[in-house]
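Here it is: the structure, laid out below.
The complex appears here without one of its protein chains, the remainder shown in place.
Coming up: subunit A.
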């Protein structure tokens, strides 16, 4: 286990290096002069040139790149051009908001998607199964921007039940906070819910055809026990994989959802930064998201071991066979 964690931590270095390189050059390819964008249309040519000089935009690209790498090694992600404060502060301000949204969407997806998938597998080829399969196909294919707008139209504009944008402050009470959270987390949960249902359904169907399920029934165990203990634990591995992937996705900031609902998270931060050509913010946020991805993947790998004792994290074959 320790070897495994050490090995994986070392793997983080090349991953982050590659991400840093790619994001640097992609942001440099964005059209438009950041100095001009930031100073606005009224700025004079001299002002823009002076500002660009101050930001170091006139240095040769390789020099900018090396300065950037050296700062990264020193864990200095730089100052935002538009907000004029350290990136780290910006991320620390926005990331918790994204976590709130991501966790509530993930919880909805697990609470709704997993039982639906299990039920569909249990009742294979019945109307319940067809319903779950059809709905989950619709769910994974749903365009979020459309669904988000429709939710706003229905629940905010027509019914007037829920606020359409922004995030509620806890100072105004828990209900105000939750009211603001409902629509964005529903929109964000749609795809993961459908995906979890599909994955757990097929994985349960495969597990239920195993001999040990027949053996468990032959021992006189209750059917719920057979399904939720014997089958489910075996069916969890593929589910863990998609939960991990989805969660890192959600933590990376749901760009569309946060934009539609003006949710002040990582996604909105990045979109605004791109708009303003604030590439320091884009670089810092993308590297941060990459770290989150790697950490979540690591946690998922450790969980595989918890679910399946045959998994050997340190490499080599797993026991006698």
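One rule holds in what follows: a residue touches a chain if its C-beta (ideal position, glycine included) is under 8 Å from a C-beta of that chain, and two chains touch if they have at least 3 such contacts; residues count from 1.
By our rule, contacts and distances are computed from a predicted model.
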{"item": "Chain excluded from display, named as in UniProt, from \"Cytochrome bc1 complex cytochrome c subunit\", \"Peptide/nickel transport system ATP-binding protein\", \"Carbohydrate ABC transporter membrane protein 2 (CUT1 family)\" or \"Response regulator\"", "value": "\"Peptide/nickel transport system ATP-binding protein\""}
{"item": "Which of A:216, A:255, A:273 or A:290 contacts the chain that the document leaves out", "value": "A:216"}
{"item": "Residue, one of A:44, A:84 or A:125, that touches the chain absent here", "value": "A:125"}
{"item": "Residue among A:164, A:234 or A:249 that touches the chain left out of view", "value": "A:234"}
{"item": "Sites on subunit A contacted by the missing partner chain, in the whole complex", "value": "124-125, 210-212, 214-223, 225, 229-230, 233-234, 307-310, 318-321"}
